[in-house]
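I'd like to ask some things about the structure below.
All protein chains of the complex are present and in place, except for one that has been dropped.
On to chain A.
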Amino acid sequence: MFASSSTSENSNLSINSIGKLPEESSVLVVGAGGIGCELLKSLALCRFGSIGVIDLDTIEVSNLNRQFLFRREHVGQPKASVACDSIRRICPSIHIEPFHGDVLTDPRFDMSFYKQYDLVINALDNVQARQHVNRMCLLCSKPLIDSGSTGYNGQATLIFKGRTQCYDCIEKPKQQRTYAVCTIRNTPSQPIHCIVWAKFLYNQLFGDNEDPNNEDVTPDSDDPENANNELENKTNGHHRVSTRDWIHKEMEEFDPKRIFNKLFFDDIIYLTSMKNLWEKRRQPIPIEYGKACLVKEKNQNGQGDHDESTMPKITDQRIQSISDYVQMFIDSVNDLKQRSDKQREIALTTKEPTFLVWDKNDDADLRFVTASANLRAHIFGINLTSKFDVKSMAGNIIPAVATTNAIVAGITVLQARKILATLPRLSHDHTLTSINHLTNVFISTDRKTGGIIQSIPLEEPNQSCIQCSDLEQPVRVRINMSLFTVSALYERVIRNHLKMNKPDVIIADGSGRILISADDDEDEQMMLKTLDQFKLMNGTILLCEEDYADDTNAALTQNMKIKLMLEHTDTIKDIDDYIIVDGHVIGEIKQSLKRKLPDVDNDDDDDDDNIQHLDDYQNEINIVKKTKRLSTTPNEHNTNTNNNSGAIHMLR
């Protein structure tokens, strides 16, 4: 659709032109799945100069209906590599590089990595990764196109630091639904409650016993509706025992029939004793193993056999009889017990976990949840769910087709070309010249009238957005997180190097955790712990904040905030070593803070630094500092050169 023109033919393009050609541009694509494959195809056919692809996944059979760069023989291989191979076959002259890793945690994908590209495009399927890439692009001032699709709908939205809303400006609705504990444990009324219960049961029986999030599945006598129950005192002893403990005892002499009777008979009897719950509800009817095997019909709610026209077209879409589900339960429990035992053995000699993790693509896992959920549903008079539908609900599957992704990818590339058209041709300043004509584009088939493609004007950033309203550059410190202690961070980096006095240190990852509080006397133990023990990831930002007295007026206090970005590297072997990347940033922050104070003596107290005051901090100028530096890259010792030739610094 777009005729490609080689640069040599465009003689009227001068150095000062606005507008980069695809041939001159490099783009980073995060995600090589549904949208990713279509996107790579379009970018390659548009002759982009250089493409990078990140994806952590491997190829599955269910991908093949739309991720067309993959074939059946590729199942199990990393998506990023196979995608690049396929693209190279289509366009042999393309420069495309795969990265098989997690964009969230892989130390390769630091700020320097992102800075290599002119443009970043998200082709992701989860909020967390999108938020992370959003943060990184804001920090690096890179234009970002966030693309996505669900079923027949999709979007390609634009994110530019300071000019548009970022991904977090508007709070997204929570992805996962939550259900009240007693609904799951005591009074389910819908199939989904039974399915959630079944997944919890799986975790109780075969999953991680140490996980505190492991919900219990036995009746909850703390149910507020159960207050004042006169039978409280007459409880059967073993209901005081948590599922986990009961299972511990049970798994010694393993008997699936006994597990069946405990879950679907004994526990239900107990539930019925909580009379208050059943005043307005239909009481659950327990089923005992021996009798359940004989129940041939599907459900008392009239879910009978299908007639020809409504006959399910897929085996898994059938609803089976109760006796079928009883058998399914017993069989899957046996299969999973075997697998669980084997897993424990494997774990002794490898780094693998001792427990099983539920996988929607695993047949035994799916049969277990289907059987358990349907048996429970039957007990409570709830409609049964076919295995096909259980997989959707339990596995949080998002339906997807090739065409929606193709449309989204096409629009994304059009967006990309529009963005390139606003970039200065030869510099690496990615401040866009004009964005008035750019829009967010949505593909929606839900609309009653009009076309399915909508063009919506860009919106101004949210002033109180945590991510993008606070745009100071972070100070990047590179350390070995498994060696560097909290104490070293506080004393050597924050107090000694950044010259802060006694700031609070808050972890800015959304959790709001306080790492170090200036007020409390930190306990020695904590300070001696290494950073990796605090769930800090590569790229985590720490907010160091304190109030200090104004030089001129003792009554005033000023607030100093420095963002510290932690970058992990294994190459540092010394417990005390750290590297400051882009050290000039510290000077700027202090300078800009000073500028805010009126009539301040400009006597530098930064006596240890050779800091040049920079007007344009977007130039990559590294300044040699007096602190000890271990260089992991050859480029870091460049002296001050106002070098704006446009060469890309490859800090690797």
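FYI, a contact is a pair of C-beta atoms (placed from the backbone, for glycine too) under 8 Å apart; a residue touches a chain by one contact, two chains touch by 3 or more; residues count from 1.
Going forward, contacts and distances are computed from a predicted model.
Chain not shown in the complex: UniProt lists it as "SUMO-activating enzyme subunit 1", one of "Elongator complex protein 6", "Vacuolar protein sorting-associated protein", "Small RNA 2'-O-methyltransferase" or "SUMO-activating enzyme subunit 1". Across the entire complex, the residue among A:Thr105, A:Asn126 or A:Gln317 in touch with the chain not shown is A:Gln317.
Residue in contact with the omitted chain (choice from A:Thr187, A:Gln204 or A:Ser221): A:Thr187. Touch with the chain that is not drawn comes from one residue among A:Ile170, A:Ile285, A:Ile397 or A:Ile575, which is A:Ile397. Residues touching the missing chain, restricted to chain A, are 1, 41, 45, 61-62, 64-66, 68, 71, 89-92, 151-152, 177-180, 182-183, 186-190, 223-225, 280-281, 311-317, 388, 392, 397-403, 406, 450-451 (touch as defined at the top).
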